[in-house]
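What follows is a single structure, written as structure tokens, with notes after it.
So, subunit A:
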Amino acid sequence: MLQALFSHIDYVAVTVLFCAGLYIMIARGNLLKKVIGLNIMETAVFAFIVTTGMIDGGDPPLLEQGLGPDFASPLPHALVLTGIVVAVSVTAVALALIVRVKREHGTIEFDELGEPR
Partner candidate 1 sequence: MGAELLDARPALALLVSATGAGLIMLIGYRARLRAWLAVGAAVLKFVIVWSMLPGVLAGQVYGLTLFEVLPGLALELRVDALGLFFALVSSTLWIPATIYALAYMRGRQGQRRFFSFFALCVATTVGIAFAENLLTLFVFYELLTVCTYPLVIHEGGLAARRAGRRYLIYTLSGGALILTGMVVVQHLAGTLSLSGTGILDSIDNHAALLAIFVLLVAGFGVKAAIMPLHSWLPAAMVAPVPVSALLHAVAVVKAGVFGLMRVVYNVFGVEHMRVLGFAGYLGLLAGFTILAASVIALRQHNLKRLLAWSTISQLSYIVLAISLLTPAATLAGIIHLANQAFAKITMFFAAGAIQRATGKTRIDELDGIGRQLPAVMASFTVAGLSFIGVPLLAGFITKWYLSLGALQAGSGGYMVVLALSGLLNAAYWLPILYRAWFKPPAGVAAAGNTSPLAGSAALSPMMLVPLLICAAYVLLLGVGAEAPAMPFVLAEAAVRLVFGLPGPAP
Partner candidate 2 sequence: MALLALAAIGVPLAGAVLMIGPGRHSRRAAAAIVVVATAVTAGLCLLLAAHAGAAPPAGLTLIQLVPPMPIALRVDAMGALFALTVALLGVLATLHALVWLREDRRYWQYHAVLLLCMGLMLLVAFAANLITLLVGYELFSLAAFVLIVHQRSPKAFAAGFKYLAYILPASALTLIGTVLLVFHFGSIEFMPGGVLDRAIPPAAYVAWICLVLGFGVKAALFPLHGWVPDAHPAAPAPFSAVLSGVMVATGSFAMLRVLFELFGPAALGQMGVMPWLGTAAGVGVILAGVLALGEDDLKRRLAWSTISQMGYVLLAASLLDTQALAGALAHLANHAFIKGGLFFCAGAFIFSAGVHKVSELGGLAWRMPLTAVVLTVLSLALIGVPPLSGFVGKWMMGGAMAADGALLPLSVLLLGSLLAALYLWPVLAAIWSPAEDNAAVEPPARGGGDPPRLMCLALAGSALFSLLFGLAAVVTGYPLGLAVRAAAVLTGGATP
Partner candidate 3 sequence: MRALAAFADWPHLLPALFLLPLAGAALLPALLRTRPAVAWASALAVALATTMLAVLALVRLLGDGDYGYAMAGWAPPLGIELRYDRLSAITLLTGALVSLALLFARREMTGAGRRQAVLYCSLVLILLGGMNGFVITADLFNLFVFMELLSLPAYALVAMSPARGAALAALKYLLPGAVSSLLVLFGIGVLHALTGSLNMADVAVRLTPGGPSPATVLALVLISVGLLVKAALFPLHFWLPDAHSAAPGPVSALLSGLVVKMGVVGVVRMFDVFGPALGGAMQAFENLLLILGVLAILTGALAALVQHELKRMLAWSTVANIGYIFVGLGLAGSAAVSGGIAHVFYHGLTKAGLFLAAAALVERTGLHDIDDLRGLGHRMPLAATALSAGLIAVAGVPPTAGFVGKWQIALGALEAGRPELLVVVLGGALLALAYGMRVINALFFRAPVSDQVVTASEAPASMLVPSVLLVALALAGGLSGARVIEFILPFAESLGGR
């Protein structure tokens, strides 16, 4: 059991990180903390995607150094870059909304906000 655990350490780490982020989002009432939790989950997913591109003993996918027979696949990295852009824009919008909520409701504690009329 332990041996399997260590061989997939990266997957385990990603799952733990993802669950932590999810827990923060659900448990914490403060809107800001929810957004933070969201970001943690996003980093977890990106980490996972990047690690899937790894090939044991593969060279980095750089053309100048001349490529060996097997090299790490560059695709996940490209995906993650776009993912990060998306994640940042979502967070920006969320924060802008939180500012407005604070201005309108005076608080950003979710349970104090009550039913928005």
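Annotations for the structure displayed:
The working rule: a residue touches a chain if its C-beta (ideal position, glycine included) is under 8 Å from a C-beta of that chain, and two chains touch if they have at least 3 such contacts; residues count from 1.
The candidate set was assembled so that all candidates are chains of the complex that A comes from, given by their letters.
Keep in mind that this is a model prediction, so the values were computed, not measured.
Of the numbered options 1, 2 or 3, all belong to the same complex as subunit A, but only candidate 3 touches it. Subunit A meets candidate 3 in the complex at residues 18, 22, 25, 31, 34, 38, 41-42, 45, 48-49, 52, 73, 75-76, 79, 82-83, 86, 89-90, 93-94, 96-98, 100-101, 104-105, 113, 116-117.
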